[in-house]
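A protein chain is absent from this complex, but the other protein chains hold their places.
Residue numbering begins at 1 within each chain, and the chains themselves are lettered A, B and C in the order written.
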Amino acid sequence: MSWLESSIMAKKGVAGGEARTRHAITEATQGTYHYVYGPFVKPTLTVDPGAVVSAETHDAFEGKIQHETDKPSEILNFPYLNPQNGPIYVNGAKKGDTLAVYIESIVPRGPQPRGTTVVMPGFGGLVSTDHTAMLHTPLPEVVKKLHITLEEGTKWNDKITLPYEPFIGTIGTSPEIEAISSLQPDYYGGNMDMPDVGVGAVVYLPVNTDGGLLYLGDCHAAQGDGELCGVAIEHPTVTTVRIDLIKDWTIKWPRLETADFIMSIGSARPLEDAARVAYRDLIRWMAADYGFTEMDAYMLLTQAGRVRLGNMVDPKYTMGASIKKAYLG
Amino acid sequence: MSWLESSIMAKKGVAGGEARTRHAITEATQGTYHYVYGPFVKPTLTVDPGAVVSAETHDAFEGKIQHETDKPSEILNFPYLNPQNGPIYVNGAKKGDTLAVYIESIVPRGPQPRGTTVVMPGFGGLVSTDHTAMLHTPLPEVVKKLHITLEEGTKWNDKITLPYEPFIGTIGTSPEIEAISSLQPDYYGGNMDMPDVGVGAVVYLPVNTDGGLLYLGDCHAAQGDGELCGVAIEHPTVTTVRIDLIKDWTIKWPRLETADFIMSIGSARPLEDAARVAYRDLIRWMAADYGFTEMDAYMLLTQAGRVRLGNMVDPKYTMGASIKKAYLG
Amino acid sequence: MSWLESSIMAKKGVAGGEARTRHAITEATQGTYHYVYGPFVKPTLTVDPGAVVSAETHDAFEGKIQHETDKPSEILNFPYLNPQNGPIYVNGAKKGDTLAVYIESIVPRGPQPRGTTVVMPGFGGLVSTDHTAMLHTPLPEVVKKLHITLEEGTKWNDKITLPYEPFIGTIGTSPEIEAISSLQPDYYGGNMDMPDVGVGAVVYLPVNTDGGLLYLGDCHAAQGDGELCGVAIEHPTVTTVRIDLIKDWTIKWPRLETADFIMSIGSARPLEDAARVAYRDLIRWMAADYGFTEMDAYMLLTQAGRVRLGNMVDPKYTMGASIKKAYLG
Partner (left out) sequence: MSWLESSIMAKKGVAGGEARTRHAITEATQGTYHYVYGPFVKPTLTVDPGAVVSAETHDAFEGKIQHETDKPSEILNFPYLNPQNGPIYVNGAKKGDTLAVYIESIVPRGPQPRGTTVVMPGFGGLVSTDHTAMLHTPLPEVVKKLHITLEEGTKWNDKITLPYEPFIGTIGTSPEIEAISSLQPDYYGGNMDMPDVGVGAVVYLPVNTDGGLLYLGDCHAAQGDGELCGVAIEHPTVTTVRIDLIKDWTIKWPRLETADFIMSIGSARPLEDAARVAYRDLIRWMAADYGFTEMDAYMLLTQAGRVRLGNMVDPKYTMGASIKKAYLG
């Protein structure tokens, strides 16, 4: 028996966390990919809770960076970046509910070298950007194309091979009245770039509007904490998720569950605010669902909480705060 | 002769900065007010450059806070806050152009006490918020209703009367593909809460999509630097602006001009990034249009630049960096 | 009658704000200048309240940058920067008291060109620094030597002359057990680089250890808000201050008074924390001494508070929050 059977998704989901129907979103059925998370487009797919959806995701550059001699600053056309599959309308989802998304698998696709990372002007954690505005000359542009397989991972160079540790860089629901760039992470998910959003995890996302309107894309073959230069190992995939609906569980920020821990994910600037958001949400979760007082949770997390840095490069920075299930009693 | 005749608006505007036609947006013609800055709604009005538009603005609470015994947390329905007039479609405006908006007048309207300020949970510069997440109990809610006249200003209490120093709290153009809450300030303007956006100033706003799609609202009868508790003296007004179009002047952030100074306005978190954005944009402006090298501008601003704190409470904080025209040669 | 006679200094000072004795600290009597604010050195001077002290201050580079061809990165020897006069031991001052320092005059001294500003690697508001660590190549080093007179100000170039608006860049008391670089501003004052600390103002500084141990130096002939490139118009001066002692008035952060307003000065990172410190201290001051409740003060400052950006370049950033005396009743 998998831990999934005792997950929150299984206990509270309309479909009991089960896989009931299968669906595919191909490049053809997706047609136009989306660059905003919003309620102003028609759903690509409408499903019931229990749906398993396999989506052909593009890489964050929509496949436009093909050679190491390419110039991202010339090829890319802001804000048409980070194309997303969906939205998927989940029947029965209303504002105040929560979508549960179990990540079944992520499989690389497309011709080799299918991986891409770049250093480009005005983007990254250690460079002048639109917001941390400096007077310096930009770093040189660099494109690195990479060979990726499910079995062997990413061949970084002759000496280094990085294991295939894929995750969904961008996933979330639609805001209620806003349409926000898929480059941004926020309370509804979005471009969190959090490596724990990987195969075998369940992500919980707040429903802000009818149907929830789930978007996803931007899968990474590997990523360091913080996504330092701003671009992980981007690659196209077939990503398969199981979607359930939890009625009347209202969450303020994305949450995540694995066999071993629960996590709250905050996105904000400055980075300490992302940590504050994540830790406070986790405290409130422990108080609401696990019998702690807020003060007890605060003190226990001081001694046993763990923090993961998702990104320090997107319009908001992302951190996840977690606690082992073993400590939840 | 007014300084306006030698303004950038006059020199570069399609209408030469002149007032050519007059238009009104009343509550009735506006109909639905808007809570996002975006391209997904029909324009309220379409005008040529040179248009003078008088708009009946609501206060930021759409008039719902009427008594000092009201509970904002019960009455207000997030995200349906900060209602905006518009959008106004400006003929000829294309991405890469700039709208010039001269603020002719702001006149209070509506029954007394027509001014409102509040302290409400989760909002403000010295309290726990959704992003600077703390564990404290919120401050008590307070509503203050205020008598405002054009001539005498705001009667704060028996001893203090604040002069009527009105400005437009929220003004901007539409993003290209996003629709963003009118509570947020950003590169397109929005909820900057910058007191210098007052009568007699010209605001320059980047055009991101056809027609520019100008929104405005949220006028304040007075405001301290930073808008500390999050809510200025909100009041309904008739606000009159003259709109011109500058072709092929591409700006990245809002700019402002008065008789005495030019200002660049940045919005970001943390607050130092707002200052960096503002100062860098001002340096680039001085380099592009006033004959400075970037290094010269950087050094001169070190000795003669001025900074105004707009807000330290909105989703992004806002600062304006300015230099006297006398130093521009 | 000067406003000074009704100042806090006059009302609460042991010497009633009066000038009673005169003292001089020359380069010779100072001997070694100091690079830290701390209690580990002998006082240069011991005075009673009511002392007027004229000090020969050095510029922040101790006069080492003499030509525009000099290379600051080669000449300067970190941490031996920003030399300070003092400390001055004030008889009777005990932890929990406050020093009041009225700035009588600042007069430039030394051979022309006596003013210096520089752009140097790793320092400034729009460049990579030791803390906002980036990968960029530094900007080029620049030295600008400037002619300064009391009457005509600073001749910036052929077209621009900046008025002489001098202030004390660095002034404060000793910490109790620490010795902190004179490059840093903090709760005891230090390198605040706040232009309001100018002639005619009274600065109030917390006493942390016996005698208070007042240091000062780093006078600027002019400075823009934020001291953007990190270096104002540095120059040597004769600076004259009147020192009084306020017993049993315990303040947490530097405060300032002029004829028109009172100000609290906060230093912290990120910049919003400096603003929070300043505004909260001002609220507490208004509550303790002017009959406001904290909530009233919070709301009034929202509408009438003013904020000055001192520096956005030092180890902590500095902001001052002020309110007109006219609103204090």
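Quick note on the criterion: contacts are C-beta pairs under 8 Å (C-beta built on N, C-alpha and C of every residue); 3 or more make two chains touch, one makes a residue touch a chain.
Nothing here was measured: the structure is a model prediction, and the numbers come from that model.
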{"item": "Identified contact with the non-displayed chain, of A:75, A:107, A:228 or A:287", "value": "A:228"}
{"item": "Per the touch definition above, residue among A:8, A:135 or A:301 touching the missing chain", "value": "A:301"}
{"item": "Which residue of A:9, A:93 or A:126 touches the chain not shown here", "value": "A:126"}
{"item": "Chain B, residues in touch with the chain not shown (by the definition above)", "value": "126-128, 132-139, 270"}
{"item": "Touching residues (missing chain, whole complex) on chain A", "value": "117, 119, 124-126, 139-140, 142, 144, 154, 156, 159-160, 162, 222-233, 269-272, 275-276, 279-280, 283, 295, 298-307, 309, 312, 317, 319, 321, 327, 329"}
{"item": "Missing-partner contacts on chain C, residue numbers", "value": "35-36, 38, 40, 79-80, 130-135, 176-181, 187, 252, 266, 268-270, 273, 276-277, 279-281, 283, 294, 298"}
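Here is the rule we use: only the chains that are shown with their structure count from here on.
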{"item": "Overall pattern in which the protein chains touch one another (line/ring/star/complete/other)", "value": "complete"}
{"item": "Euclidean distance of C-alpha centroids - chain A vs chain C, Å", "value": "48"}
{"item": "Numbers and ranges of chain A residues touching at least 2 other chains", "value": "132-135, 270"}
